[in-house]
Every structure is written in structure tokens, then in C-alpha cells.
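As you look at this complex, bear in mind that one protein chain is not there, while each of the others sits in place.
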Amino acid sequence: SGDDEPDAEASEPGATAEEVTLQLAHSYAETQPQHRCGAQVIADEVAAADVGLTVEIFPGSQLGGDADRIASVVSGDIDMDIQGASALGAVYAPISVLDAAYAFDDSDHLARFFTDEASDELLNGFEEETGVHTLGAWSAGMRQFTANKPIRSPQDLEGLRMRFPASPQFLMNAEALGASATEVAYEELFLALQQGTVDGQENPIVNIDASNLEEVQDFISMSSHQANSNLVIIGGDAWSGLSTEQQDALQAAVDAAMEQVPGCVDEDEQAKLAEWAETGAMEVVDDVDVEAFRTKADAYLQENFTPEQLTVYEAIRATSE
Amino acid sequence: MTHITSDAGGRLHAFFADPPRPVARTVRALTAVELAIGVLAMLLIFVLVLVQAGQRYLPLQGWPWTGELARFCLVWLTFVTAGVLVSSDSHIAIETIDAVRNPTVRRVVRVISCLIVAAIGALLTAEAWELMHTQGVLRSPAMGMPMSWLYAISIVGFISTTLRALVAAARFAVLGVPDPQELDDSRPEVTST
Partner (left out) sequence: MSLLVLCVLITVLLLARVPVAFAFIGPSLVYLLSTGQSLGLSLRLVAQSTASFPLLAVPLFILLGCLASHAGIADRLYAFALALLGRVRGSLGYVSVGVSVGFSWISGSAVADAAALGKIQIPAMLREGYSKRFALGVSGASALIAPVMPPSIPAVIFAGLAAVSTGAMFAASVVPALLMALGLCVVVFLWVRRDPNIRVTRVDRAGLGSAGRRVLGVLVAPILILGGILSGWFTPTEAAAVGAAYIGLLGFAYRTLHWRDLPKILVEAVLTSGAILLIVASANLLGYIFARERVPQAIAEWMLGITSDPTGFLLLVLALSLILGTALDAIAVLTLTVPILMPIAAVYDVDPIALGVLMILSQMIGLLTPPVGTVIFVLQAIAKVRMSEVFWGSLPFMVPLLLLCVAIILWPDAILYLPQRLGL
């Protein structure tokens, strides 16, 4: 698609738009809510809109890992992607603040931030810097701690080797929460937990379930210390190559997915928690002193964020209820 | 090289059969640089992985960048050795053609094959050059290293691949190809699975 074509099309709404197929890549399994209620809903809604637009999904990191794919979205080799904020931080550092500990109170807060004007400055900055347009975002659940002992307060983290993903914001979160982060590649996490190479880790429930970590961990402590953000992004050329009608249909499809994902995630989470409670696969610790973690994290982040990061953090906090 | 079938004479033949000392020395020096980068990468991988293992047992604050640097070293090791492997003819290849008895056929095929490798080396050089200039906006998650560095170091291997494949093509064209039976002893051993 040429650069000047879309304007011509946009100015002639009567003309039949060019048939366009967009690839939508992500790293989740087809059983996970990010795919079922996210990617698939986007594809289905777009097809139903009948505007000459097709969204073709490539799940399960078929087109590469998160870091590879974000580079491909920037270069225009992949049209659309679903990415965590920290992965996007590789191309636009301020956006990774979305993954800061207790920045969001819950998934609703994250949804509110992205539908609110409060997120405009951040997302426009991202688009100006990289050309990548953000269509929307949802939370795939809050991240929780798992270990072989309950983690109810920051003191319980002392002496535990906790695995955190090796990106700056996650490591900052570890510090902020009072954990000593240990590096283990995601591929080796199951074995490392099982053999006690590391003592614990943190992830949202749907990811813990997808990698069967309940088989090797005794306790899940409901700290809800971070919203696991997923941003739906589209490359600049792919976005501007769509007619206005197609853009509207795609945006509506993403909005529909944003509506559905939190419900699906919640449903999956409740089902999993019930199953774990029933089978005893993992004991659910729900009397975590969240306030203690939150206060500790907030103090640390306020002190250690750069002014630029602090601006984003404060914009997020301002939309808290 | 003693068993070489050749029909070309003159200075060109002498140049490839027994390169002048400054040329030979330059090639040796370049090879040494490429191997040194590869060995350094290998040693870094070794040390970093040991450090990562040791960190868990020592009362140290973890260094989250060890795994990431080790993974980048793997990339540098892989790309930077590509050229040396061309010169020593130890890239893994399907060598059915070596069994053909007609030396002219073998010679033509090997010259073409080396020219193809040179062309691919040139394409990879162009890609590395492009990425050196565009990937700077991306930073690695743990170290914050600009991703352009990944390609800046790798480009050494692609330039080397291109040049060495061209030289190999010229060598085969001028000197001919060794007999199939003579091949196995002279080559350094590269062990696959």
C-alpha cells in the first residue's frame, strides 16, 4: 500500500476500498483468554464488519518472541501485535511505567486509564517516537506471587530467590516490593522452580496455569502487585494504509475485545482458583497485607523514578478511584 | 596442497598456490582477529553462565544482565566465525558433488557455489549495515544496550564471508579442486551432532 493512497480513498468514501489483510501476532496459547477473547474477537468483529479487511492471527510466538516482534512492528514486517508494556519499553522507555508495581489498582483501573484522555500524552509520545499506533489495552489479570511458602508481607520475601523477568521495570518492581530478583529464562522456569534452583516467581493466574506452575509451587499469594498489561498495537504504515471505514471497524473490534477480555480473564481466574483449592494443587493465600506492599512500593518508586517516568506514574495514579 | 589438478599457469597460479608473504600475513592477522572475537565470546558465555549459577549461592545482589550478554555473545560467536569457516571449507554442506569424477564439473560447481556464498554474504552485509543504522532505537531489556551493537560486531563476519568466498572462488578457478580422496585429512574437524 502506497503512502498517498489512503488519503485519496478517505476522501472518496463511495469508492470500494482495497481488500486488506492484516497479520496479528502474539505470544499466547490459543486456550488463553488473550487469544480467545482478545485476538479472536478482533478478527471476528472485523470480519463481521465486512469492510474488505481481514485479520489473520499468528498465535504462540509463531512469528518470533516479544522482543523480535516489536522490532518487526516498528519496521512494518508485522502489522499488528499484542504486547506487554515492558516489551514496548525497548522502543519507548516511558511506556514501561505501565508495568510499575501497584501503578494500577486493578484491571478496571487500567481499562479506565486507556479510555480516559489521561493516556493520550503517553500513547501519542509512543506514536511520535516509533510510528506505532496503539489501538487499545487490557489487563490479563493481576500478577501474584507463587512460592513454597505464603508471602503475606514484604518481610516474607526475605531470603527467597524470586524470579522476575529481566527487564528494567520488573527488576525495579522487585526492589520496590522488597524481593531479591534472580534471573532464570522463562524456558527454564518450570525446572528451576521444581528443583528449587529458584524459590518463587510472579505472574498472572492465566500464565501460571498455562505453564503448569501449580505442579511445582505450593502457595499462591494474592498480592495483585501489578496489572499485566497487554497493548494492541499496529504499525504506522499498516494503520495509515486503511480506509477511514476500515480504521473505524478495526478500532471498534479492538474496543469489543477490550470489553470482553477482563470478563474472560476473571472467569478463567475464578475457575482456576476454585480448581486449585479443590485439588489442593496450590494453596490460595488471600490475606496478603496488600497495603504494606503498596506503601513500600509507592515510596520506592516515587524516590527512584526519573522525572519523565514520574509524570507517567502520576498520570496513572490520578485515574485511581 | 600437493595433489592439485590444474591447467592454469603463470603468475596468477603462483599467487594462489603460494601467496606473497605480505598477503599471507594480512590474511593470518584477519583470521586471528575473527577467531579472537569468537573465543572471547565463548569465554564470556562460559564465565557469565558460571556467574549466574554462582549468584544464587553467594550473598550477592544478582546481575540481571548476565544472561542477556551471554545470549548476545552467542550471536557474535555465530556470525563472526562464518568467514573463517568458509576459508577452511568447514561449513556443513552436502558434498555429493565431490564424488563426481570429472574434475571440470567439480571445479565449475565449486566456483559457482563460492560465488553464491559471496553474494549471500554481501546481502547479509547490506542487512547488517541497515540494522546498524535502524536498530539503535531498540534497547535490550536488561543492559539497555542499543540493538545496533548486535549487528555492528556481527558485520565483521559477513564482510569476511563475502571476501573469503570470493577468494575461494578465484582459488578454485585458478588452481582447480583437490581430489575427493585427499580432502578429509587436510580439513580441520568440525563436529556436528
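Note that the chains are named A and B in the order they appear, and that numbering of residues resets to 1 at the start of each chain.
Everything below uses one rule, namely that contacts are C-beta pairs under 8 Å (C-beta built on N, C-alpha and C of every residue); 3 or more make two chains touch, one makes a residue touch a chain.
Not measured: the values here are computed from a predicted model.
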Touch criterion as defined above, residue of B:A14, B:A29 or B:A53 at the omitted chain: B:A53
Options A:D44, A:E188 or A:E259, residue touching the unrepresented chain: A:E188
Positions on chain A contacted by the hidden chain, ascending: 23, 58, 60, 62-65, 67-68, 71-72, 75-77, 184-185, 187-188, 190-192, 194-197
Residue numbers in chain B that touch the chain omitted from display: 35, 38-39, 41-43, 45-46, 49-50, 52-53, 67, 70-72, 74-75, 77-82, 84-86, 88, 90-98, 109-110, 112-113, 116-117, 119-120, 123-124, 126-128, 130-131, 134-135, 150-151, 154, 184-185, 188-193
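The rule is short, and it goes like this: only the chains that are shown with their structure count from here on.
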Chain centre separation in whole Å, for chain B relative to chain A (CA means): 40
Complex interface listing, chain B residues touching chain A: 52, 55-56, 61-68, 134-135, 137-142, 144, 147
Partner chain B, residues of chain A touching it in the complex: 67, 70-71, 74-75, 86-87, 89-91, 93, 129-130, 161, 165-168, 171, 180-183, 185, 197-198
